[in-house]
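With one protein chain removed, the remaining protein chains of the complex are shown where they sit.
Letters are used for the chains, namely A, B, C and D, taken in the order the chains are written, and counting of residues starts over at 1 for each.
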Amino acid sequence: MEQRNPTLRSVGWLWFGIAVAVLVVGFRQAIFLTPTDAAQGDAGRIFYYHVPTAMLSLIFPYLNFAASLAYLFWRTRDPLKALSADAFALASAEVAVVYASITLITGSIWGRVAWGIWWTWDARLTSMLLLWLLYVSYLMLRRFSATGQSQTLAAVLSVFAAVDVPIVYMSIRWWRTQHPAPVFGGGPNSGMDKSMLPAFFWNLAAWAIWGIFILIFRFALQRRRQFAEQEAALQAIEASLEIPQ
Amino acid sequence: MTYLHHVLDHLRKDLRLEWRSRDSINGMLFFALLVVVVFGLAFDPAGYPTTTRQISGGVLWVALLFASITALNLSWARELRNQVLEAQRMAPAPASALFVGKALANMLFVLVVEAFLAPIFIVFFNLHVLGNVWLLALILPLGTWALVVNGTFFAALGLRARNRELLLPLLLLPISLPALLAMVQATTGVLTADLDAIQINTWIKQLVGYDIIFTTICILLFETVLNAE
Amino acid sequence: MTYLHHVLDHLRKDLRLEWRSRDSINGMLFFALLVVVVFGLAFDPAGYPTTTRQISGGVLWVALLFASITALNLSWARELRNQVLEAQRMAPAPASALFVGKALANMLFVLVVEAFLAPIFIVFFNLHVLGNVWLLALILPLGTWALVVNGTFFAALGLRARNRELLLPLLLLPISLPALLAMVQATTGVLTADLDAIQINTWIKQLVGYDIIFTTICILLFETVLNAE
Amino acid sequence: MPQEMSTAATTRPATLANAVQLDSVSKIYGSFAALRNVSTTFSAGSCTVILGENGAGKSTLLRVVAGLINPTRGSVTIFSESPHQQRRRMAYMSHSPMLYDELTAMENLTYFAGLHRSGGCACVGSPEMALRAVGLDPGLNRPVGQYSQGMRQRTSLARVLQSDPELLLLDEPFSNLDAASAQHMVELLADFRTWPVLGGGSRTILMTTHQTALAKPLADNTLTMRNGQVLGPEGGE
Partner (left out) sequence: MPQEMSTAATTRPATLANAVQLDSVSKIYGSFAALRNVSTTFSAGSCTVILGENGAGKSTLLRVVAGLINPTRGSVTIFSESPHQQRRRMAYMSHSPMLYDELTAMENLTYFAGLHRSGGCACVGSPEMALRAVGLDPGLNRPVGQYSQGMRQRTSLARVLQSDPELLLLDEPFSNLDAASAQHMVELLADFRTWPVLGGGSRTILMTTHQTALAKPLADNTLTMRNGQVLGPEGGE
């Protein structure tokens, strides 16, 4: 078991420490060091939390997709590997939901300040909401189905969800959008002011490190649960084997 | 060819089962009708004809969506009743034929409901279609198939879960939202004549793409779902 | 007093059953959310704020209606599972206590869902309440009780029918239409401030009357329904 | 509640009172008669076993006696009243357990005990004692849904026993039980018959089964049904 391993455990603590440290640096950069945005005032600082989490929340679903495919592939060939793929899929789905939630919340707070409304059915926002809904329904399925079958069914649903996400993007591209255009790789006016860059990258790094930390932590937890279950079953088998027949 | 025969066998069986009871179709029809009435009461169509035209595409699809959700659940509950499903799993015929047969049967049922509902809907909401009516004959089946193919699949997926009836909408709605969006936009576009031909075309193309992609995935993954213990 | 004890026993049991799984509440909550999103996509509230205000009362109640229908069915399905219902019928405790206990439990569940849903609804539909918000705190529970008391009753009525899930909406919707009308009108009136206080008052009075009448009828007739073979 | 062996049919003083009386009872489903003009009585204190092939109407008879279905024609009286009024004095156990899967055995039993109370407190039965009597641990903290079939059947028996019924109706109590569990249940029932009744009456048992051998030691009378009619040795008269 990986968690019982002391070196891995200290690596885990180290990673946690780094995550917290970088989050603190990012916070300092974003709140105290960067000049106030001319147009939006201090509310513009939500940018440093909204955009990194938004970007990351688009990555975790694909980790979930990859893990689910791996699960489906290994399901009959190598059940043990399949189990760890499943644990990873579950962990990444949960992290995806968390990050999407943060994006939605920071976004709507920002929207309240910038646009005067909490929500609008604009392409970006709607697609983000759908992403959130898809992965919440993934977690719901895992809750509702009986033990033993939930993993396969969840993996199947994950394939659907992953196919759906690009379709969502495509299908609402034609809507008029209120949400700002992409900062990177957009038109000639895209890109951000130099003064904002350090804060942005510190925060992006911080949220990425933090996300990976909770992903692995959740993964290890789920693995431990799986091992405990297996061990209990194994013990039951072994105990019964000792009884002379 | 054998595959086709199997699909037809399943389809015939489902139609026969439905014919013996007629529960699904009658239920769906009445349910959809009620939803239309509820919306009629809630929104007062006569008072605001323009508003009505704007929302009626949405109302139509929402009514069909909820009506079909119950019927889709029923269609698998039949297989579950005497554990017939286990017999299906033991049969050497390909699993996906069962899926295709059932999806086709459900498609037929919902189409029948639509055929009854459409005129009633128009009368009730006092609609004058401003756009090209014939486009609706394309949009309706495409949208229906999008609902039905995913619905049949997810009803099977939730089959052995604790609260089947509750689970299906929870899974189906998020997955079908893009299709729903396309259907509603296209339908409303035709009703109000607000969208030009190119825009409607785009929505229809998306619907076709959605149908093709999801039908393929469903067929590929159905066996896995059926045999997930 | 004994009656009250029995009601509390039943209520406690239902709450405990729900607490063990939390399926109904979670499911209802997510389902209601989905319905709101579906309507949001279908009707595009941001585009037409006035239209939105006009229809959102209807949308809110329709969402709650659909969400609670599934949960109401589930609440009786539990009694059916191991034929516990027969044990209930054999028990010397008054049958209507069972009904009241279950209706109260369902009321609690739906109220919890409403408490979560209301803010989300306001955010998604971008609503500014133009009338007196506090009236809503009166209208919501009254309307909910109207839905729940009839829903619990009709779910019990359809309990032994072949297609339970389909039957409940078919029975419940027509019976609840007057209450639904009152709720929707009163809610919309408060949201748009179109209606004056006297009109809203009238709707609320109607709702109260409906609640009293139907609660009485349900309690009186429940034993008959339970023992109808 | 000691679990002594008392399997042999204890010959009891023949009380004259009838526990159950059926007067030309018919039950018709659609156009199919599940019970045809059944007239019979079961005297208080007796144990009657009803035999008969599938579809003979055994379960229907029991459910009519329990008051769960109303006969199409004829009348049923339990202790000289309608089954509905005598619910407090009888208990019915069908082959499904009639328990909530999500609750533990104790929670289930406490709840059902509550349904039987008439005053403020639930003091009619005592769930712990009933559970001990059937050989289950009242402290077991697992929902009934996770019990094995035999344990569930025993819990179900505890449910009917705790209400201290004078008339006990059992529909195939041994089906799906293995031989040892079935034997255990037979002993329990024999024991149950010896429990004293508060008001000074006696315990009546009415059961159906296909496993004749098991039920024989218990039975005072056997009754055979066929095609909705009672043939065989008439019980209780």
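Methods note: a contact is a pair of C-beta atoms (placed from the backbone, for glycine too) under 8 Å apart; a residue touches a chain by one contact, two chains touch by 3 or more.
Remember, predicted model here, so these are calculated numbers, not experimental data.
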| note | The one of D:24, D:80 or D:149 in touch with the missing chain is D:149
| Mind pulling the subunit A residues that touch the left-out chain? | 76, 79, 147-148, 229-230, 232-233, 236-237, 240-241, 245
| note | Where subunit B meets the chain that is not shown, the residues are 1-2, 5-6, 9, 13, 16-17, 20-21, 78, 81-84, 86-93, 229
| Contact footprint on subunit D, counting only the chain that is left out | 52-55, 148-150, 175-181, 210
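We take it that only the chains that are shown with their structure count from here on.
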| query | Which integer distance in Å separates the CA centroid of subunit A from that of subunit B? | reply | 32
| task | Provide the C-alpha centroid distance between subunit A and subunit D, rounded to the nearest whole angstrom. | result | 57
| Tell me, which residues of subunit B touch at least two other chains? | 162-163, 166-167, 170, 173-174, 177, 181
| said: Two-or-more-chain contact residues of subunit A, please, as numbers and ranges. | reply: 130, 133, 136-137, 140, 144
